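As you look at this complex, bear in mind that one protein chain is not there, while each of the others sits in place.
Chains: A, B and C, in written order; residue numbering restarts at 1 for each.
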Amino acid sequence: MRKPVFDEASPLLEVRDLRIEGQSDDSWHEIVKGVSFDLKRGEVLGLIGESGAGKSTIGLASIGYVRPGCRITSGQVRYKGIDLVSAKDRDKRALWGAELAYVAQSAAAAFNPAHRLIEQCQEPAVIHGERGEKKLRDRVIGLFQKLSLPQPEALGERYPHQLSGGQLQRVMTAMAMSCHPGLLIFDEPTTALDVTTQIEVLATIQQIVREFGVAAIYITHDLAVVSQVADRIIVLRYGEVVEEAPTTKMLSAPEAAYTKSLWAVRKLDKQEDLAAKPILHLRDVDAGYGNSIKILDKINLAVPRGRTVAVVGESGSGKSTLARTIMGLQPAFAGTIEFDGMELPLAFKQRSGLLHRRIQMIYQSPDTALNPRRRVRDILSRPLQRHLGLSGEARRQRVAELMSMVELNTRLLDRFPSELSGGEKQRVCIARALAVEPELIICDEVTSALDQIVAEGVLKLLLRLQQQIGITYIFITHDLATVRAISDWIVVMHRGEIVEQGPKSQIMTPPRHAYTELLFSSMPEMDPTWLPRVLRERQSAGIAQNVSAEMSM
Amino acid sequence: MIAEEKVMTISKVEGPAGTRQRRLWRHLKKAPLSAWIGIAIVLAYMAVALLAPWIAPHGETEVVGGQYDPWSDEFLLGTDQLGRDMLSRLIYGARNTISVALMTTSIAFVLGTGLGLLAATVGGWVDQLFSRVVDVIMAIPQLIFALLLLSIFGTSVVNLVLIIAVLDSTRLFRVSRSVALNVTVLDFVEAARLQGEGTIWIMVREILPNILAPIIAEFGMRFCFVFLTIAALSFLGLGIQPPTADWGSMVRENATLINYGDITPLLPAGAIALLTIGVNFIVDWFLHITSGLKE
Amino acid sequence: MSELEYWAGRFRKGQISRREFMGRAAAIGATAMTSNLVAKIASASEPKKGGFARFAMAAGATTDTIDPGTWPDTFTQCAFYGAMCNNLTEIDAKGQVVGDLAESYEPDKEAKKWVFKLRKGVTFHDGKDLTATDVVETFRYHMAPNSKSAAKSLLASVKNVTSDNPNTVIFELDGGNADFPALVSDYHLPIFPAKDGGGIDWAKGIGSGAFTLENFNPGVSAKLKRNPNYHKNNLPYFDEVEFLSVTDVAARTNALTTGEVHFMAGCDLKTLNLLKRNPKVKIEEVEGIGHYTFAMNTAIAPFDNADVRRALKYAIDREEIVKKVFLGHAKAGNDNPIASSVKYAIDPEPKYSYDADKVKFYLKKAGLETLSIDLSVAEAAFPGATDAGVLYSEKAAKAGINIKVNREPNDGYWDNVWMKKPMVAVYWNGRVTCDWMFTSTYAEGAAWNDTNWKNARFNELLVAARSELDDTKRASMYAEMQQIVHDDGGTIVLVFNNYVNATSKNMAHGDVVKIWDMDGFRMAERWWFD
Partner (left out) sequence: MNLILKIVFQRLGLGVLTLIAVSAVIFSAIQMLPGDFASAILGQSATPETVKAFQHQIGLDKPAVQRYWEWIGGVAHGDFGYSFSSAGSLGGGHDRAVSDIIVPRLKNTLILASLAAVVAVPCALLLGILAALYRNSFFDRFVNSFSLAWISFPEFFIAYILMLYLSVKFQFLPSLASVSNDSGIGDYLVKCALPAMTLVLVTLAHMMRMTRTALVNLMSTPYVEMARLKGASRFRLICLHALPNAWAPIANVIALNLAYLVVGVVIVENVFVYPGIGQLMVSAVASRDIPVVQACALIFAATYILLNLTADIIGIVTNPKLLHRR
């Protein structure tokens, strides 16, 4: 490869007027519209934006890679003076893995299930011609050690599926570092992780960047996360740069209106009110899969009518099982569920049509919750016809009414779900649940698949509906901002048990149960000093070790 | 022929259909050459099959000339062993062979997809029962089982259609079941259950529309195989019976001519191959679209 | 011997050259005919010994065994009966019964008792001499009460078979049968060596025939080697023969044209003209005694009316069927099941040929305007049955008879259709004698009287003719019976089918036996490589 003269003082990476088109429905649309930025050695650049903003596409294009179905139409990407846009595939391959490394969002998917981790971590070096099994092995193990992965000697012998998500993410970081690259791309490395795990990975990334002095691009949609690692932040929207500023400045004084609105999302807070009789009462409920695998253990819970109970916990804590047990989809092994003063049959099949109507559920992913082959009108009409016996004009009117309740234009009625945005889809789901005039709605992570601004809109809508028609919500979530925004009563779950429950005001403020404390304190704050501070606090309290130990199980 | 069910399961639930015609047209415009060839072949065959009485110069079983008259202006492709016009029989053969194969595939399709959907939707012992029965049927080589059953029930067209349909529905059962299983775990199916919808509604209105694309592709593929199976059975003398014109037995009847370098008997075989190629090309293209396989 | 013949013989044997022969011929004033003669002599060459002949047979199944009680197909018939064994008698090329293992045979006055004298010096392949015991045990094998032999019914009239010395076998019949010597030529009845303690030992495949069995793969092949001690002079000519079961006609044709076999049974008639063009191949076509019929059940309406039967006989265009279905390789029948090559055969008058007027006349006579009947056919009945049925139906419709042709399944045709449905297509192997044919199919109460036909005069003649030893009288009796079947019978004898086989050009033979296919199944014994 011809090596152009590279001036140490100039930026490591220069991106100039980058334009990328993506293919959808067999036609090409511009998804990155003239983005330019520079990156210096040792600098971390945060790319932030909502889904569809083109973050990942730009991140990958920065190392000269475009996914199938995309193409760079114009612009330049210069790494150490080499234009990666026009470079031949062979030349780019020589850089990838060696100089340019990539850390993907889902480590579980990005590791080849067929090979041991050590082989995969050594691979970049092997590909780039380094020989010496022992030498490479020692280097990888050294990296494992540096990233405080448990049992660094033995870890490499394991297969990807044998590790937890947080560990894999850290192993992938080690893999990216195995050739000491000059530029690292982190593509939402913590999005799929729980907060308590996320903090570990963030710490690792911070450590890597600092120790090796590599330049990095950190892609995320989470402001708090990016503020921990980035020196500079670029806010993206619809493939264009909205604002670019150093992190501290961006946090304290955002200029663009869009940035400000992003910043404002987290301010929603509901006034707690618990003066109501319970509509749902769970007593000593045990539940799980099949007949033997127990997931929920002795759950006692009272849900006040017209109020919101938030159930929080990490993945695997049993939150969703609780929702499904209440719905009767996973009938409880033991215990009783009382609804509006009468005992509910435990299995859904034994419940009457009326009960089906009175308790509704809204799902996490509106993409899979709506039949992609049915129009919005059909989706909303069917429960009206089935449960309320409405037809003709009355039904049409009611459908229109529902649409206005969820603040959707009736124009959308003739569309298919895939022609709606994520927020619109979730609103259709809400409308469908509302159609049968329920008293209790179980919301299973309804906002976690949505962008922040959209999520806020949905939360506001739910709150308004509660005020207007007095519906009761059980709100399952792992996002503490959401909890603050909507709940009256908080239930903290861990490994199938309720570790603590109480009014919002009580749970949100210390002192609290140790696990609740860990959970709440792991939630990143929009403050660059938060991460070192928390880590320091934990080290002194010995919590971090516990968490690490727990995760390596 | 060989089952190809494993190939099918890679397909996934397809996107919007609102602008179905528009999308179809757009796909068509972008279709590769092979797909166009396939469409042209299939359309041509359909036209020939539908218009057989009008385009065939002579009747299907009408004896119009001497045995094995050579190609001439009067008999473009010569005549067969009974002095019937080869071209006319080839044209009527299109009609008979295609309609029998189409009927068979349709019955197999309704049966296999219906039961597959039911098994996937209801699950439990129903699923187990159907699946095991299908395992058993599939463990017996299809051609040999068909041979046995045709020997038992006789070689009428109705029996032929029903037997092949039943045997073939096992493949469709497997495919539709596995595709439907992917759909049944989606939230909207559970949402429909939570609304108290019945099994039939869930099967027909919620799941079926979502698995239609891979199933239709499978339909095309099965059509080809049924077509070849019928040809093979005719070849073994158990397929469509004379004097009805049918390509498989036409090959068989005239097979010895090949030993003399006469390509006439290869014409029906070629007709079989060409149609199968056409359908396969379309199916391949269709699979390519629906699987979202971006290459 | 004429001088010309003498020189021809020398030429044939290669003792003189062609040129010399021509010269001699000219010298004796036979110039005009010599060129023809040369060609004729060259083709009908003197038999030569040697060679390994491979025969591709159209039949053969894995269930084939050496058991003479079965032998259901031409494979076993040729490989075992024809190449490996001998009967007491055989039929020669002129259709006459001649002795084989029997040197001579004499009836008593009523033809109820037959005495066979065995040929001396005949040995089995294992070296054992042929004795009367072997013959007696062979026949008893088929006749035993628990026998399942296909020949059991054939021997039903044999009361007892005994021998009073090693060279004589005596058959006692329950009624006179002048044709008995012909009967014992049946391919089920070759003589096998007797076992100690009774019975015969067929499993080892030891016979007295022209070839000894090397190996036998049921449904695949049978290989045999020349028997050096064969009792027939000079026979056989081949050193080795192999019979291959090649049921696919295309494969057979292919094997012959590529020289992998020297003989193929059952040519594809449709492509016969093309095969004829092949210079390496010649076609052997022989008129047979097997025939294809449409049998009507004369016990039920409308076939119980003789006029209806006659109308149906006139409604069929046999020549057209011969031409179109059998491509000329068959002889149109005249509703007389006795083939012209069988002794006492006649060709009854009037000749049935398609005649719409006569059909209408006989229908009217039967009191009918039109007639609708069902005809059951299947390729299992005989190849071309469907086509023949369709052609019949087309022509008959023009004469006012509607024939609905029902295609029946091949499987189970003989169990479920034949002798069950009112009118069916049937294949008859044919029999060597008039009596045999009539007794099995036309006599009242016969197991396979598939027309359910009862004719008093016919039945009376049948019994009388059997024991009639006077040839002229018998001839007139059989002539009358044939006429009755022709006029009154319920059988439409559509055609006598030709045996159409092909050989490689270098395979030669003398006059062939016509009653059965392939030189009476004995081509391995009688043919040679030129």
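Methods note: a residue touches a chain if its C-beta (ideal position, glycine included) is under 8 Å from a C-beta of that chain, and two chains touch if they have at least 3 such contacts.
Predicted model, so just to flag it, every value in this text is computed and none were measured.
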{"item": "Which displayed chains the unshown chain touches", "value": "A, B, C"}
{"item": "Touching the absent chain when the full complex is considered, from A:88, A:131, A:161 or A:411", "value": "A:161"}
{"item": "Contacting the left-out chain in the complete assembly, out of B:192, B:245 or B:269", "value": "B:269"}
{"item": "Option touching the unshown chain, where B:61, B:99 or B:151 are the choices", "value": "B:151"}
{"item": "From C:257, C:376, C:393 or C:459, residue that would touch the chain that is not displayed", "value": "C:257"}
{"item": "Contact set of chain C toward the excluded chain (per top definition)", "value": "56, 61-65, 67-70, 72, 141-142, 144, 146-154, 188, 199, 203, 215, 217-221, 223, 244-248, 250-251, 254-255, 257-258, 260-261, 409, 411-416, 428-429, 447-448"}
{"item": "Touching residues (missing chain, whole complex) on chain A", "value": "63, 65, 67-68, 93-98, 100-102, 104, 106, 109-115, 123-124, 127-128, 158-159, 161-162"}
{"item": "Hidden partner interface residues of chain B, rising order", "value": "1-4, 6-7, 10, 34, 132, 135-145, 147-149, 151-152, 224, 228, 231-232, 235-236, 248, 251-252, 255, 258-259, 261, 266, 269-270, 272-274, 276-277, 280-281, 284, 293-295"}
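Here is the rule we go by: only the chains that are shown with their structure count from here on.
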{"item": "Sequence positions of chain A contacting 2 or more other chains", "value": "none"}
{"item": "Contact set on chain A toward chain B in their complex", "value": "25-27, 68-69, 327, 329, 348, 353, 356, 360-361, 363, 365, 368-375, 382-383, 386-387, 414-419, 432, 436"}
{"item": "Residue numbers on chain B that touch chain C, as the complex places them", "value": "61, 63, 67-68, 81-83, 151-156, 237, 241-243, 253-260, 262"}
{"item": "Chain B-touching residues of chain C, taken from the complex the two chains share", "value": "249-250, 253-254, 257, 268, 270-271, 273-275, 277, 324-325, 327, 379, 386-387, 390, 407-411"}
